[in-house]
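Heads up, one of the protein chains got dropped from this complex, but the rest are sitting where they should.
Chain lettering (A, B and C) follows the sequence in which the chains are written, and residue indices restart at 1 in each chain.
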Amino acid sequence: MPTDGCPAFAPAAMVSIGVRVVSCPARRKGEVVLMRSIRVLVVAAAFAVAIGGVASAETIKVGVIGPMSGPFSLYGRNFKLGIDAYVAMHGKKAGSHDVEFIYRDLDGPDPAKAKSLAQELIVKDKVQYLAGVYFTPNAMAVAPLLVQGKTPFILMNAATSAITEKSPYIVRTSFTMWQNTVPAARVARQKGYKKVAIAVSDYGPGIDAETAFRQTFEADGGTVIESIRMPVRTTDFGPVMQRIRNGGADAVFAFLPAGPPTLAFVKAFIDNGLKAAGIQLLTTGDVTPEPDLPQFGDDGIGIISTYHYSRSHASPENEAFLAKIREVGGRVEDVTMAAVGAFDGAHVIYKMIEATGGERDPEKAVAAVKGLSWISPRGPVSIDPETRHITQNVYVRSVEKQGSTYINKEILTFANQPDYGLIKAK
Amino acid sequence: MAPIPGRPAASPRPGCRSRGVPGRELVAPTVVAILGALAYLAFPDDLAFFTRIIVAALFVMSLDLVVGYCGVATLGHAVLYGAGAYAAGILCVDGLTDPLLLIAAGSVAGVVAGLVTALVILRAHGLPQLVLSIAVVQLAYEAANKARDITGGSDGLSGISPGPVFGLFEFDLWGRTAYVLALVLLIATLVVLRRVVRSPFGLLCRGIKQDPDRIRAIGGTIYGNLVKMYALSGAVAGLAGGLTAVTTGVVGLDSVSFEWSAEALVMLVLGGAGTLYGALVGAVVFTGFEHYVAAVDPYHWLFVVGALLIGVVLALPAGLGSLAAWLRRLLPQGAP
Amino acid sequence: MNVLLSIAFDALAYGMVLFIICIGLSVMMGLMRVINLAHGAFAMIGGYIASYVAGPMGWGYVPALVCGVIGAALIALPLERLLYRRVYGASDPLVQVLMTIGLTFCIIGATNFLFGSAMRAIPLPALISGPVDLGVRTVPAHRLFVIACGVVIASGLWYLIERTSFGIRLRATVDNTGMAGALGVRTDWIYTATFALAVGLAAFGGAVGAEIMPLDPYYALRYMVTFLVVVSVGGAGSIGGALVAALLLGFVDTTGRYLAPNYGEFFFYLAVIAIVFVFPHGLLRRGA
Partner (left out) sequence: MTAALEVQSLCRSFDGIVVADNISLSLAAGDRVALIGPNGAGKTTFVNLVTGTLKPDAGRILLAGVDVTAVSDVERVRRGLVRTFQITRLFPDMTVHEHLMLALLQRAEKTGRLFASLDSFKDAGAEADDLIAQLGLAPVADVKVRALAYGHQRLVEIAIAVALKPKVLLLDEPAAGIPHDEVLRIIEALERLPADLAILMIEHDMDLVFRFAERVIVLAAGKIVCQGTPEEVGRDPAVRAVYLGSYASRDRDALGPGPTVGRGRA
């Protein structure tokens, strides 16, 4: 039992699971007041008795929060695809328990709503695990609830390093900006670029990327001649390109969140003659997600990116994963890193359920996956026991045309990369 | 006063008059209190959601003060809300943990933001005013994004963990403390604002909205009074912001965004601008509708919400609040 | 000097796209006195139709533009009859705001449903894709095309409004709808035609400008503010004002992004505040 939570309420959380059977239906009816008071009594009685929580072969619920609508809905749907694929592959049961995933829509960064959704999932839907979450502020809002709610949280996307430090119950199966950017700086030096211009979106992950690249690149003896933070809403990159060109860089390192600006950025890079002038575009994989590559067309060929997952990754695990995606009705063209983050997240959740035997025991659950390693569709991965973040290969890829489709072709591997962001902080 | 010569004031007051009924001001707050208490008892698992509705309601009422009562066109009201949220959040991270003090600080910050906003946007009217308000909120958003060291930038300001209310009631997982606190603040605000909109000042502001030149012709000033209303509106918006910072523990850039401002305006017009009642109804209906439709069909709820807005415009141009007013007319009047 | 030319070129291209899209909104707001927040949604419809015609259907770029314009106008006209008519000149502009935001939501929802949430490009013909070396600097050929389109549209509109009988009737209706009606101008027809023209221009701008303002279902919301700002700064209903405002704001935005990219948004909105303070009734309407 954790000592840093609120002791008065902590047992009640377990009790609620116990009495879930009693409470459910007739929720929205008008005459509920009496029912409520009866229920309060039942809860109070159970409160006294069921201190240890009740474990039986019942359904374990997992609440998944993600952008199911809005500009980022592709990634919310990817969460669902990844989870569905995992369930299709490994069955509905983890150990002896059925697992049920409940989805909630949160279309943008809105911490107040994130907290209220998480609270609702824990309190009302009685989920034993939380998962998903695309945006950092939303993850930050959920973090303080976890200890009190005794709920582990498997983060399937939000990529700011500090999140896992906000609660001991957070495990991340996605990536961090630092993790993917440090190899980008290394490969830039290896390829012999001396002068690099950095262009990033002016928000948290962008600044993480900028810092990571700058520090690594300069430590390796390179020069960053210019560092531009572009407003997130910018879609006209002509001036930025012109500035970079005038600065005389050998290569450009760029980070923008996936979405319409990336297309405009790549177009502007080509159309302002930077590609023709022999300047190399180097990015994290966020700029070149597979669903966007057809929109770049031939212009995109040759962009080098570093990322932890490519759809074209050649491994039996990835093939099996993509086959399952098709089987559950998804389109392989839509698969991004979010689907893999969710797939591996589901794996972690299954392992947690097996380890706890279905009981609500977050300490045990998290302890069980620390150091866990397996072969993911992205390659070999493991959960770092210190940071509770996933350690994984980061691949250097180049956009190429294969038949009629465009792929991120892996050309180099940086094996077992940790989250450099947290290592730096320590 | 000197009596005006002529016939004595003989004509008797017409019988059933709305003005002068004692205690009438307390009807709406009482209704809200009862509904709030019922909601607490009937849906104890939804309190976090209800708290969010109350925050929205406070914010929309604040917006109503300037849009509905003064006729100011603004799509930048989140500046006031965000100022309150960030002020409370930053103070809490810096060690001030009393939730009520934090909310009060948020309210003060809201007043300051209101004054600054008023200074800029009251320079113009109509569409240019709307555009000025957009410019102000975008600047505030960018400033909050740039000041990462203080605000946390786009990652949000986290680590806000206020102490118990009155040193007694911890913020719990069920959101009970947060909900009760929010409900009490809502009722208190409602009592105060009902008073304000029925005060001489409220009357003057309604006049300013309908015809500012006419107000000047009876010797009333415009600018100073609008600034004053903005300050009051800032106090309420800042209160809402502070409340959200205290109850959610995170403040994001969304709290100073154009989107949040626009959403509040949509809620206000949906409910009916110019009555506090409309503001309440709009906030509850929009937030509730969004919540439940999004839960049923997270992929296409936006279409349904859009259809709702169009439907309301076509069927009830004065907002959903007018539906309630229409119903109320059908019911027998209570007190004479 | 080189820098200045460089900025001027980018600014001109960006400003022209803004102008093409915004001019329709400006006329609509001047004539029908309707704050049409769904204007960006019509631009988006044009862009999506063009991307579909040029992409999956493979008809080529010019037919794509034509289809985009006509398609958007055809979609918009029933909406004008069924929805907009009810809120023209509404005593409370907030009602217009509510309805047009609702319409925008619906269009976004429908686009998302039909085309998915991923972004869309409109394939360009070889003639106007890729870089062109102008000696001073390399410029995207597409931007030259956009600038040319802007010039053609500005002069075409000027001719339409100043030199044709439609223009005369349009101006009369803008000045005084009642009087124009009394003089035998069929004002409801003028409204419909103007609406179609405004939507057509928006659609054209959405399609032509897709390289600078890429298409996705949230295009309609993302640029709503920008369009509103341009129209307001230029003064609703003024073609010259819209042109000057689009170019000026395009210039401020581009310059800010070139010289101080980290503070780009600040420049833009500070400029907006300054302009509204100095010209509260629009750039080309002093005093009053």
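We take it that a contact is a pair of C-beta atoms (placed from the backbone, for glycine too) under 8 Å apart; a residue touches a chain by one contact, two chains touch by 3 or more.
This one's a predicted model, so the numbers in the text were calculated from it and none came from an experiment.
When the full complex is examined, the chain removed from view is found to touch B. Annotation: of B:Ala42, B:Ile150 or B:Val196, B:Val196 touches the absent chain (contact as defined above).
Although one chain is hidden here, its contacts on chain B can still be listed: residues 1-7, 9-14, 17-20, 25, 192, 195-196, 198-204, 206-207, 210-211, 213-214, 216-221, 225, 228, 232.
Note that only the chains that are shown with their structure count from here on.
The fewest steps needed to get from chain B to chain C, moving only between touching chains, is 1. Per-chain Cα centroids separate chain B from chain C by 34 Å.
Centroids of chain A and chain B (each the mean of its C-alpha atoms) stand 35 Å apart.
Those residues of chain C in touch with two or more other chains are numbered 112, 265.
Among the residues of chain B, those in touch with two or more other chains are 142, 146, 299-300, 302. Listing the residues of chain B that touch chain C in their complex gives 67, 73, 120, 123-125, 127-128, 130-132, 134-136, 138-139, 142, 146, 258, 262, 265-266, 268-270, 273, 299-300, 302-310, 312-314, 317.
Note for the complex: chain C touches chain A at residues 3, 6-7, 10, 13-14, 112, 116-121, 123, 129-131, 133, 137-143, 211-219, 222, 253-255, 257-258, 261-262, 264-265. Here chain A touches chain C in the complex through residues 69-74, 202, 228-231, 233-236, 238-240, 242-243, 246, 259-261, 263-264, 267-268, 270-273, 276-277, 291-292, 295-297, going by the rule given at the top.
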